[in-house]
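Dropping the structure in here first, questions after.
What you see is the complex with one protein chain gone and the rest in place.
Each chain carries a letter (A, B and C) given by its place in the written order, and its residues are counted from 1.
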Amino acid sequence: MADLGFVGLGVMGGRIARRLLAAGHRVTGYNRTKTKAQWLLDVGMRWAESPRAVAQAANVVFTMVTDTAALHAVAHGADGVLAGLAPGKIYVEMSTVSPAASRDLAGDASGRGAQMMDAPVSGSVSTLEEGRLSIMVGGDRSAFERIKPILLDIGPTVTYVGGNGQAVLMKIATNLSLAVHMLAFSEGVALAEKGGIARETAVAVLLSSVVASPMLKYRGPFVLRPPDEAWFDVTMMQKDLGLALELGRQLSVPLPTTAVTNEWLSAARSMGLGGRDFAAVFEVVTYLAGIQKRGIQDLDSETHAQRTGR
Amino acid sequence: MADLGFVGLGVMGGRIARRLLAAGHRVTGYNRTKTKAQWLLDVGMRWAESPRAVAQAANVVFTMVTDTAALHAVAHGADGVLAGLAPGKIYVEMSTVSPAASRDLAGDASGRGAQMMDAPVSGSVSTLEEGRLSIMVGGDRSAFERIKPILLDIGPTVTYVGGNGQAVLMKIATNLSLAVHMLAFSEGVALAEKGGIARETAVAVLLSSVVASPMLKYRGPFVLRPPDEAWFDVTMMQKDLGLALELGRQLSVPLPTTAVTNEWLSAARSMGLGGRDFAAVFEVVTYLAGIQKRGIQDLDSETHAQRTGR
Amino acid sequence: MADLGFVGLGVMGGRIARRLLAAGHRVTGYNRTKTKAQWLLDVGMRWAESPRAVAQAANVVFTMVTDTAALHAVAHGADGVLAGLAPGKIYVEMSTVSPAASRDLAGDASGRGAQMMDAPVSGSVSTLEEGRLSIMVGGDRSAFERIKPILLDIGPTVTYVGGNGQAVLMKIATNLSLAVHMLAFSEGVALAEKGGIARETAVAVLLSSVVASPMLKYRGPFVLRPPDEAWFDVTMMQKDLGLALELGRQLSVPLPTTAVTNEWLSAARSMGLGGRDFAAVFEVVTYLAGIQKRGIQDLDSETHAQRTGR
Partner (left out) sequence: MADLGFVGLGVMGGRIARRLLAAGHRVTGYNRTKTKAQWLLDVGMRWAESPRAVAQAANVVFTMVTDTAALHAVAHGADGVLAGLAPGKIYVEMSTVSPAASRDLAGDASGRGAQMMDAPVSGSVSTLEEGRLSIMVGGDRSAFERIKPILLDIGPTVTYVGGNGQAVLMKIATNLSLAVHMLAFSEGVALAEKGGIARETAVAVLLSSVVASPMLKYRGPFVLRPPDEAWFDVTMMQKDLGLALELGRQLSVPLPTTAVTNEWLSAARSMGLGGRDFAAVFEVVTYLAGIQKRGIQDLDSETHAQRTGR
């Protein structure tokens, strides 16, 4: 059992904190909107009034936020995590930001005698809840050994990738496939459907085929019935592809399918689908292919039709 | 137990025939090169001297060949399967050809009082051997019910997709994802590797992530060590993408990731990799990214270097 | 002055025949729909009752039709051009078909003692009428020298490209740029417009820039006001890109921008724009970018909206 801290108790962060509590750890948490953390307080999480206070209360402090700006907001400043770090503490940063931003932060933590690890996850809410989350870790090797048992309480696959920033690089290199797979899946479904096969049948066949990754198994059915709330929305996904493409440019690695897919995400945002799960790339394909939409999506198409004057 | 016939005993066809024999069926087979079928004769398969003779000896006859030309060769003519069909027989065609070619052949079978079904499979040798092959079936519904028990002896997932030609359409709509996934995977590995992560680590992380489809689980490791022989080579894959893109044009369904990936397959063929497993798209990425190749691949790069005068 | 024949008096063919008449040649013509050729008969063209009769009446016979099927229809059969060829005659084929189809036809002509040349043109109606048409020629070199003076009566740039089929290859290699340029132009206009610049201004600036090819100078303004009739429609353009991509596959030359553009043409066709000038790729961009359409285009968008149930 360890004294842990957790800043950023959103859809993923909150559920990870819940697992840490369930594993018997003492967890002190902070979230910008406290009400969203009430369910965790109800099961024993302690509350702190700032990221700094969280870091002060814990030996190992986690952050998991949306993007670089949000990370800056919780890490820096008088009330930030960094201000609460002290020699010997470990800071586990689970957000997906650029490797450079991650390395900068690790340098700041080091300046306070602490060690930062980048530890992004691969998987979604369902992967997490099924206890199958994969965690990549970058940073000091011996610090990794210290936190590994705690990370294994979150998910069964914990992989040491390399020095600071390497785990977020690996995360970015993984996430590009999420978007590309979803678009290729959409192409297949649309081709089958316009060729006369029922959409349900096309989805069923694809999901029993060898291309059915865990991601497609949970996200593929969204083309039949969109989820009530986005698990990972178009705008977030485009942020990740943006990181990938920028790294591709810096490292001069051509990323042909990533680049093409990114433009479809732009099209999805333009159609007003930016806040929808990125399975919405399917809507761009059906929209362009002239395939009739159904059910819940009609709302969006109406909005777009009005906006474009049609 | 049924009287079955099998024409085309290659890598996949031979192994399917083996499963049918193992399930207790009487199987009569034919292959252009008889020696390649010896192992099947050794376990009880009967031999016929022509596709026609196979069809005459069986109630249900299967064909599984490389492309439209090869299918034409075994199906038509005096010694072809069609010539051996008779009222009540069922012809199960497992090759990947265009839906139009498949429908034409079904019409020919119908003209002889028989029924043809298109029944392509999703999966590879390993999927088949693990008893996890997925089979899609197009054609007459009641004929489907008759052959379904036999198909279940091949693999556990047998899905009725629709009328003649619909199963090959579905197969084509599935296969485009194979190639796209492999290219996106290659982009991720190359990005990680050029960013300083060991290739083995990158592959391991990707294969424990949510994008790890069954296909990537067996094919992904090929970027570490190419297989001794191609399971599905670049040229074959490009044939399938060509079918997809042509259908996309006919049905006016845009296929952005498929189109881009197809050009990388052209590049792979240009680099002399046409006969290599299509995991070789990775080589195009590393070639362009200036990542040092290793081991067995050096042979190819030398050849290319010589050919291009470098 | 020469005895010429012309089969296929459509938008381009008719105007080319007109130029040949104006240059003083004796021209015998044939068109499937005779009424469309009346304006040429009025200025002195002679009429023949079949392609064969045209070939019999002429020393040099031209054909210019839509595609391979149409070419087959006028060239083969009892009434076809080939049947009217005789030793010493030259057959100048100006359609855009595959190099292989062109070479086959050249072989047939050779079998009758005549010589066929492929002589596709680069340019549009306006290029032709301004006397600036460019003609590429493939086939026998000495036959080329014989017809060169006649071709110079059509346009000022006549280039010998190589053996039979090489000129259509060159035409295909040229035409891919037409479509790609128009899509890139559309991307630029849409980006400027959504960024707040008036569409008219964006078009004006682009057309005074170094990217303003002759093609863009006449086609670019179509994004402001579509032409009354298509000069070269989406379906025709996609036929040409299809030839390019198929050649790319055969010769293993990757064609990245061509492949991507082809998918946008599919999207345009899906939106009901197949019969519109291929400048309609702009509509796909604005459609996806959520930019309000204007004027004459509204008709199409309504149709699409109805068809897709929106």
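Points worth noting:
Everything below uses one rule, namely that a contact is a pair of C-beta atoms (placed from the backbone, for glycine too) under 8 Å apart; a residue touches a chain by one contact, two chains touch by 3 or more.
Keep in mind the model is a prediction, meaning the values are calculated, not measured.
Across C:V60, C:L178 or C:V223, the residue that sits in touch with the chain not pictured is C:L178. Here the missing chain is touched by one residue of C:V7, C:L206 or C:M236, and it is C:L206.
Within the whole complex, the absent chain has one touching residue among C:Q166, C:Q238 or C:S266, and that is C:Q166.
Note on the undisplayed chain: of the listed residues B:L133, B:V203 or B:M271, the one touching it is B:M271. Where subunit B meets the chain that is not shown, the touching residues are 256, 260, 267, 270-272, 284, 287-293, 298, 301-302, 304-305, 307-310. Along subunit C, the points of touch with the absent chain fall at residues 99, 122-124, 127, 134, 136, 157, 159, 161-163, 166, 169-170, 172-174, 176-178, 180-181, 183-185, 187-192, 194-198, 201-202, 204-206, 208-216, 244, 247-248, 251-258, 260-261, 263-264, 285, 288-290. Considering the complete assembly, subunit A touches the hidden chain via residues 238, 242, 245, 248-249, 252-256, 259-260, 262-264, 266-267, 269-270, 274.
Just so we're on the same page, only the chains that are shown with their structure count from here on.
The geometric centre of subunit A is 50 Å away from that of subunit C, both derived from CA atoms. Inter-chain spacing, taken between the CA centroids of subunit A and subunit B, is 35 Å.
Rounded to whole angstrom, the centroid-to-centroid distance between subunit B and subunit C, based on C-alpha atoms, equals 39 Å.
In subunit A, the residues that reach two or more other chains under the touch definition are 256, 260, 288-290.
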